[in-house]
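Structure provided below as structure tokens; questions to follow.
Rather than the whole complex, this shows some of its chains in their spots.
Should a chain be cited, it is by its letter among A and B, assigned in written order, with residues numbered from 1 in that chain.
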Amino acid sequence: MAIRIFITGGTFDKEYNELNGQLYFKDTHMADLLENGRCKVPVEVRTLMMVDSLEMTDEDRELIAHHCNSCEEMQIVITHGTDTMAETALVLEEKVKNKTVVLTGAMIPIKFGSSDGLFNLGSALAFAQTLSPGIYVAMNGKYFHAGNVRKNKESGIFEELK
Amino acid sequence: MAIRIFITGGTFDKEYNELNGQLYFKDTHMADLLENGRCKVPVEVRTLMMVDSLEMTDEDRELIAHHCNSCEEMQIVITHGTDTMAETALVLEEKVKNKTVVLTGAMIPIKFGSSDGLFNLGSALAFAQTLSPGIYVAMNGKYFHAGNVRKNKESGIFEELK
């Protein structure tokens, strides 16, 4: 069965607006990344929202949980802003059962030359295929269980709580 | 414990020689890729050889197997040319026991703008952390068991034999 990919925005998909110098969201770069990685895993991609994760609301997280539960796929990758990825993982931990859900993102927009997005997507798709049901964060080449992960605000690196 | 990364060459690490227009090997780009991916998985990198996989000999494969067995790490990623990756996997299948070994590579050199190398490395490191002991090929976002994989020469895509 295919892997479901849900897009929620985050640094991953930010673009540079030439006219005003601001970063903004246009379309997701998921299709480009999958092509770039020559990915042949069957995937179903759906954009749920395009938001900075600092602006993600409880309602947004409800929506994500709802889609995780209602889609037919059992393996799910979610692209998400890094600032509140751990919070969303906690919400999904409570509401989504019996599926393997892997949240990932990027510290640098895909459109920048040195983004970690392609690496993270590769690892997230692999973790989604191999980890037992549960909610995970995949960043920095590692996976973390929901409830035992935070983004270190000083270093930008994801780490275990304990 | 760390993941061991062995470098053997392949398209992954090819560079363009400005003076004669030939592709050649200089150094591995592994350190750059790990930095690009903001990888924080502990890794030990060692270059075993720098060869085009079409020129890899039985002796070379013996050497790779030897290093897989003698290193202390239990999880191993090997970068390898795609043309004979499946053959090397078969040799390792026979000679290396009780370790998780993941071979990966790239269809396009890392130094080209659109390489799949960063994606493949992300997936290979993830598979090495999660698959049970055995020999695997990680390409196109998927993993394959040694003995049940080949590179389709027409499409360049890895596929199961059966």
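Here is the rule we use: a contact is a pair of C-beta atoms (placed from the backbone, for glycine too) under 8 Å apart; a residue touches a chain by one contact, two chains touch by 3 or more.
It should be emphasised that the depicted structure is a prediction, and the values quoted were computed from it without experimental measurement.
Taken over the full complex in this file rather than the chains on view, the one protein sequence occurs as 4 copies, with 2 of them shown.
By our rule, only the chains that are shown with their structure count from here on.
Taking CA atoms, the transformation carrying chain A onto chain B includes a rotation by 180°, reported to the nearest 5.
Note: centroid distance chain A to chain B, computed from Cα atoms, is 26 Å. Chain A contributes residues 33-34, 36-41, 107, 114-116, 118-127, 129-131, 138-143, 156-158 to its touches with chain B in the complex.
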